[in-house]
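Here the complex is missing one protein chain, while the rest keep their positions.
Chain IDs A, B and C follow the sequence of writing; residue 1 opens each chain.
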Amino acid sequence: MSGILATFGAVTLPLAALNWHSFFFVLFAAVACACAIAVVLADNVVRMALYLVLSLGATAGLFFLAGAEFVGAMQLMIYVGGTLVLLVFGVMLTAQAPFVSIKTTTGDRVLAGVVGAALLAVLLQSAFSVPAWRQPAAGTVAAPAATPVGMALLGVRVDEPAAGSPQGAVRSGYLLPFEIVSVHLLVVLVGAAYLARAKKRKTPRAIEVAASVEPPASVAEHAAVGRGAGRATSVLSGGRS
Amino acid sequence: MRGPDFLSQLDAALPGAIVGRNLEAMDPWIEIAPERIADVCQWLDTKSPVRFDALECITAIDWFEPDAKKAAKVSWQPHTELVYHLWSTAARVSLVLKCNLPRWKGDVPGQLPEIPSVCGVWRGANWHEREVYDLSGVWFTGHPDLRRILCPEDWEGHPLRKDYEQPLEYHGIRGK
Amino acid sequence: MASAIDDDPRIIEFDVRTDEMLVNMGPQHPSTHGVLRLVLRTDGEVVSEIEPHIGYLHRCAEKIGENLTARQWIPYTDRMDYLAAMNMNLGWALTVEKLMKYEVSEKARHLRVLIAELSRIASHLVGMGAYGLDLGTFSPFLYAFREREKILDLFEEACGARLTYSYITVGGLTADLPPGWLGRCEAFLDQFEPIIKEYHALLTTNAIFVKRTANIGVLSRELAIEYGCSGPVLRGSGVDQDMRRDGEAIYTAMYDGYAFEVAVMKNGHYPRDHEYPPVPADAVLGDCWHRFFVRMLEVVQSMDLVRQAIDRYSACKGTIGEPLKLTEKIPAGDAYLETEAPKGQMGFYVVSDGTAIPWRVRARSSSFSNLAVAPELCRGCLIADVPAIVGSLDIVMGEIDR
Partner (left out) sequence: MAEFLINSAGLPEWLAWTITAVVAAVLILNVIAGGALVFIWAERKIAARIQDRLGPTRTGGRFGWLQSLADGIKLLAKEDLMPEGADGMLFRLAPYVSFCASFCAFIALPFAFDFVGQRLNVGVFFVVAVLGLEVFGVILAGYASASKWSLFGAMREAAQVVSYEVPLGMCVVVPVMLAGSMDLVTIAEKQAGWFTNWYLFHDPFTFVIFWVYVTCAVASVNRAPFDLAEAESELVAGFHTEYSGLRWSYFFMAEYGSMFLVSALAAVLFMGGWNGPIPVAKLLGLSAGTGDTAGYFVRLLGMANLLGKATLGVLVMMWVRWTLPRLRIDQVMTTCLKYCTPLAAAMFAGVMVWQLALPGGIVRGLSRPAGEVREGWLEGPGGKAASRPAADAAQKVAEVAR
């Protein structure tokens, strides 16, 4: 896929010193924003979910671009996978009509537009006010491996020595928050399982129906009565051989 | 428990149910009054010394000679005859019941003859009765859902009747 | 009785409200055998009710029977259960011979047993192969048809046709066996013996097959008898009934002197005349597995019968005699006879008014009653079980719709 995109880029944007890195950044950012808007504007639930997955995928692309492969893969796994499960179990199983569409009245659109614009303005202003972000970073950023992140989660911060502490002593990592988060998730899971359970019937319905057919008098018992004549003939044949 | 004494037991249990018999025929049979068929079958299935717990098949025979020439020579009056073949799984013996019904109810063409349904006795009779209704036009009172089973739902006429006319077209498909 | 279950306090049915969906399985559905339409009322994966719609293959053969003489109607009986046409011909021929009190020669009788049992093997092979298809495995179907082809070749040599034979007819058979036929038939049986173990390994004792069929679609004895089921479906529920032994005198006379055990589970075990794989632990009497297993036993049983028939046939002197004239007059009266067709008891009822053309002809189909019990079995099962249950009943639409 990246190859196809690349050829597309080469043809239409013959900028002088085109830097692929920035091209892809612009592309992924554009896809993310466009799909985000599309999510808001779409009225068919499944299309909304599709655009959501595309925009989250584009942000995952941004992470990969920034060299943070671990976070990129995590984003793909959690957000895109999560939306997938949300879409399937949340949307499809509860959708009444085959194509559930949610119409928004124009009044709501205007209101939402105003609130959105206000929030955007605040974000932009604060983003541009940070001096460090204004000029591009020097050189390509080093691609940190996943291991420091892993070690940090286990309590050993290897990527930066503690300020002022003697060489070699390392700050304690994120073990505590990591444990808190996992316990929290466990509680949430147990709660969800408890809420979703439905009291199941004691005995499955099929076996009940079969059991409710009360057995007649044992077949053997009244077989003795009928077994008079030799080969099967009509019961009315009166002993005729 | 064969032949005559079986019949006497049946007679004793349901007086007046048996209206005719022929024990010397290839398959000996007894004729039952149409309105008593359900009771007789109930007795045969539950209280009879030889339990007839399986209904093999129900057949409707349309005794009616369409062209007048042959009709004159025929010995019987036009009527519909229902034949029930029963089977006892334990005693491994069979029994044939017959019922005679008028071809039309009250001889008004279009009114189907009626007979009580035996679905209450054997649930297997459900489909057999639906087929007899569909092909020979006999109304089974008390049947859970008497619909056509082999012909399409909106088919007119009952094909196995002797005076049945093939429809010229059905939903645009040429009949004859 | 159903309402008693519903308001029983013990069973609390509190479930997130799900609306039921009506789903159509068929009539053009790969797993229904021929043109059968099943309307499933499903709640998610669980099937709450199924309703079979039949009649797509209805040709009203019985109406045509009222315009043809007895022998002219034989080809129509071929097309009822087209997988075992020989048994259908035999049923109709015997019914008319019963009404006419006509005795065929002894050689013809043994030849009829030989052909009927060979046709039973062919029919059960198709039943086994198609059942494998219903459960998703494709290969047993081809192994079954490879063997069935050999039987069809034998039939083609005997009567020229491969599917609708009209070979057994009123008054005997249309032609005697060509020379060398018996040798080829015995060669087929000898090479077929070890292949049966292959089928057992492939399906009967296959863990996934057992998981898909054991304890599924349990048909109790009483329900089977009440619905008039017959053949492997009835014997699969433990009812010891086989028309070749319990049937009418004229039919059981054909099997006089033949040693065979009815393939049914009597006091806890199947007949032990050959060694068969053991019954799996979670298989309940009357479930799909038992119906399938009874058919597999009957294949071996029929092979023994064919061997005995070959010996008796070749021991008889004389010819098989000529079948009756095409327009033979039938004495007035009516006669009903049930024979043990591969799918179950196939009954024929002929009413004659003394002319050559019968007044009324009626065919009682075994699959008709076997299918009637399907809604009872499929209540509360999963969607994937419906083809498993309907497949285990081994129905043929030609026979049901006539």
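Rule of thumb we're sticking to: a residue touches a chain if its C-beta (ideal position, glycine included) is under 8 Å from a C-beta of that chain, and two chains touch if they have at least 3 such contacts.
Since the structure is predicted, the reported quantities are computational estimates derived from the model, not experimental observations.
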Using the contact definition given at the top, list the shown chains touched by the missing chain.
-> A, C
Which of these, A:Phe25, A:Phe70 or A:Tyr174, touches the one chain of the complex that we don't see?
-> A:Phe70
Contacting the left-out chain in the complete assembly, out of C:Arg212, C:Lys343 or C:Arg379 = C:Arg212
Absent-chain contact - pick from A:Val26, A:Leu119 or A:Ala146 | A:Ala146
Cross-chain touch to the chain not pictured, restricted to C:Ser48, C:Gln72, C:Ser105 or C:Thr137, is C:Thr137
Of the residues in subunit A, which ones touch the absent chain?
-> 1-4, 6-7, 9-10, 17-20, 44, 46-47, 50, 53, 69-70, 72-74, 76-77, 80-81, 84-85, 87-88, 92-93, 98-99, 142-148, 151, 156, 158-159, 161, 168, 170
Using the touch rule from the top, list residues of subunit C that touch the missing partner.
-> 21, 23-25, 29-31, 45, 132-139, 142-143, 146, 202-203, 206, 208-209, 211-212, 382-387
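By definition in this document, only the chains that are shown with their structure count from here on.
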What whole-number Å value describes the gap between the mean CA coordinates of subunit B and subunit C?
-> 26
Subunit A and subunit B have mean C-alpha positions lying a whole-number Å distance apart equal to 64
Chain centre separation in whole Å, for subunit C relative to subunit A (CA means) | 52
In subunit C, the residues touching two or more other chains are 222, 246, 376
Quick one: which residues in subunit B touch 2 or more of the other chains?
-> 27, 53, 89, 92, 94, 96
List of subunit B residues in touch with subunit C within their complex | 25-27, 53-57, 59, 61-62, 83, 85, 89, 92, 94, 96, 122-124, 126-127, 131, 135, 148-152, 159-160, 162, 164
Can you check the complex and tell me which residues of subunit B touch subunit A?
-> 1-4, 6-7, 21, 23, 27-30, 46, 49-51, 53, 88-96
Residues of subunit C touching subunit B in the complex = 54-55, 58, 60, 62-63, 66, 98-99, 222, 225-229, 239, 241, 246, 333-336, 338, 345, 347, 349, 351, 359-360, 362, 364, 368-369, 372-373, 376, 401-402
